[in-house]
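Dropping the structure in here first, questions after.
Here the complex is missing a single protein chain, while all its other protein chains stay put.
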Amino acid sequence: MVTAFKDEPITNHFLDHNSQQQNEQILQINHLEIFYGEKRAVNGITLDIEKNAVTALIGPSGCGKSTFLRSINRMNDLIPGARAKGEIIYEDLNILSEDINVVALRKEIGMVFQKPNPFPKSIYENITHALKFAGIKKKSELDVIVEESLQKAALWDEVKDRLHKSALSLSGGQQQRLCIARTIAMKPTVMLLDEPSSALDPISNAKVEDLIVDLKKDYSIIIVTHNMQQASRISDKTAFFLSGDLIEYDATEKIFTNPSVKKTEEYISGRFG
Amino acid sequence: MEKLIPAKERLLKSNKKWMDGELRGKILVILCAVIMISVTISITIFLGSKGLQSFIHNGVSLIEFITSKHWNPTNQASPQYGALPFILGSFAVTFAAALVAAPLGIGGAIFMTEIAPSWGKKILQPVIELLVGIPSVVYGFIGLTVLVPFIREHVGGLGFSLLAGTIVLAIMILPTVTTIATDAMSSLPKNLREGSYALGATRWQTIRKVLIPAAMPNLLTAIVLGMARAFGEALAVQMVIGNVRDIPSNILDASATLTTIITLNMGHTTYGSVENNTLWSMGLILLIMSFAFILLIRYLSSRRKM
Partner (left out) sequence: MNSKTADRIATGVFITIAIIIISILVGLFYYILVNGLKHVSLDFLTSPSSNVRAGGGIRDQLFNSFYILLLTMLIAVPLGIGGGIYMAEYAKPGKVTDIIRSCIEVLASLPSIVIGMFGLLMFVNLTGWGYTILGGALALTVFNLPVIVRVSEDAIRSVPRDLKEASLALGITRWHTIKTVILPSAFPSILTGAILASGRVFGEAAALLFTAGLSTPRLDYANWNPFSDTSPLNIFRPAETLAVHIWSVNTQGLIPDVEEVSNGAAAVLVLSVLIFNLLARWIGSMIHKKITATK
């Protein structure tokens, strides 16, 4: 039954199913396949991502959800031998296309990683680093953006007195919020979060979760998570991946209360994965 | 930020402004890589063609050059260009140095990894690093002022000898051999040791029957790298070996090597003369030998992978 989802008629079923809500779509993914060398990691996935919503990708390790996520801002380009087939449509452009300027793309589709990875620079410079490269040089302008993005990331109050201290002096949770802040500073439209709180303690985790819910007003968020509770708490839509296939994609509430596919139910109730 | 601009203009590569710096950077580093390749190639070509001139232009016989033991280029009537004594000298001193340095180096490595892994390494490691740091002329100078008189008074002969060259070179390549042998020993899987000890073997039995055979290809690499260094070393050897043109009959005889003859004569032979050109031919032999050492090391490391 897994293979059945690769066929076109059934993928259309997803679209029909969601049509009641008719929300605006920010990304349309059609028959996306991703290969590492000869090995196929993602098997022809079709799904749409809603604007200003949190979409959670769940599934056991190695199911292809992170690979899928990384293909949306072409981070997979960095992996030798990785290639993608199919389409990811963003603003009427296929972003997998050869003539996409990945640098400009990544400004609009930002990414936050599993492990907090601030630059070994000051907190301030962490945020201004990419801004300066994008051409914003005026100190007054930078100051405003730094404060704004730290505010949005709910970090401003904790760091405003030590903006010029090393970012590495922050706690893990603060570092991760700084990473989110520096992505926000670029004013992206889509934010990709790859298990952003899995390396954090419960309190930091809760802060990051609140932040994500808060951010969806302005951004469309796709989050990969291993944590079922997290997915159910913060996401609007949930996609369940298994061995490179999309098993089920629906409103989060539906997935967690009444999934249509048995595999989903088994995974969510913790029977494997 | 610039969301008002249509997506096509924002996201397509047609907007080339950002690519300028990117391209410049790429060209810059590729240029560095190209320079490295061209230096290597030009060394091979220039030294190759210069080294062949004595055979092609000056009519020196290649066979005579590598098999005759008579070196007498300044004899006006019938100059002789047999470099065999120097070729033999180079090989003799290289093998002898390896013979001394290999047991010391590998022994030192085993001491650091097996006998006293905790404090042995802390002491011996910096010792090895300091030995690497001593410049080769300093080795040569100490050989000249300490070793040569010592051999003359206590062992015999002139002091300037194959033996002196061997000892100086052995000390010089000792750090190379020790470092690589230590890496080889410490990269052996732990269960090799545990397995052997579990069978009731003593430490020495474990070292001799299990660890040394397992690390053999790497230990050989260590020795070959040391030999490569010894073969090409010039000044330190030149200062202690005596530089005579005869084949030594024993280890206390003075001798000469390819590098010492080049060092000694390159300065006071006329550039372009036959004698000068034969020195370049000796340089070519050094170059070929350093390729040979690389091939040998590659062969050893391919054996390791199996």
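Here are a few things to note about the model shown:
Think of it as A and B in the order they're written, each chain with its own count starting at 1.
One rule holds in what follows: contacts are C-beta pairs under 8 Å (C-beta built on N, C-alpha and C of every residue); 3 or more make two chains touch, one makes a residue touch a chain.
The structure presented is a predicted model; accordingly, all values stated were derived computationally and were not measured.
Note that the absent chain touches A, B when the full complex is taken as a whole. Among the residues B:Thr40, B:Asn72, B:Asn250 or B:Ser302, only B:Thr40 touches the chain that is left out of the figure.
Interface note: of B:Ile63, B:Val138 or B:Leu199, the residue touching the hidden chain in the full complex is B:Val138. Of the options B:Gly89, B:Gly108 or B:Gly165, the residue whose C-beta touches the omitted chain is B:Gly108.
Listed here are the chain A residues that touch the chain not shown: 73, 75, 78, 80, 103-108, 110-111, 113, 115, 117-120, 129-130, 133-134, 165-166, 168-169, 179, 182-183, 186.
Although one chain is hidden here, its contacts on chain B can still be listed: residues 18, 21-22, 24-26, 28-33, 35-37, 39-44, 46-47, 50, 103-104, 107-108, 110-112, 114-116, 120, 123-124, 127-131, 133-138, 140-142, 144-146, 171, 174, 178, 201-205, 207-208, 228, 231-235, 238-239, 259, 262-264, 266-267, 271, 280, 283, 286-287, 290-291, 293-294.
As a working rule, only the chains that are shown with their structure count from here on.
Those residues of chain A lying in contact with chain B across their complex are 90-93, 95, 99-101, 103-105, 107-108, 134, 186-187, 189. Chain B makes touch with chain A in their complex at residues 1, 3, 7-8, 10-15, 18.
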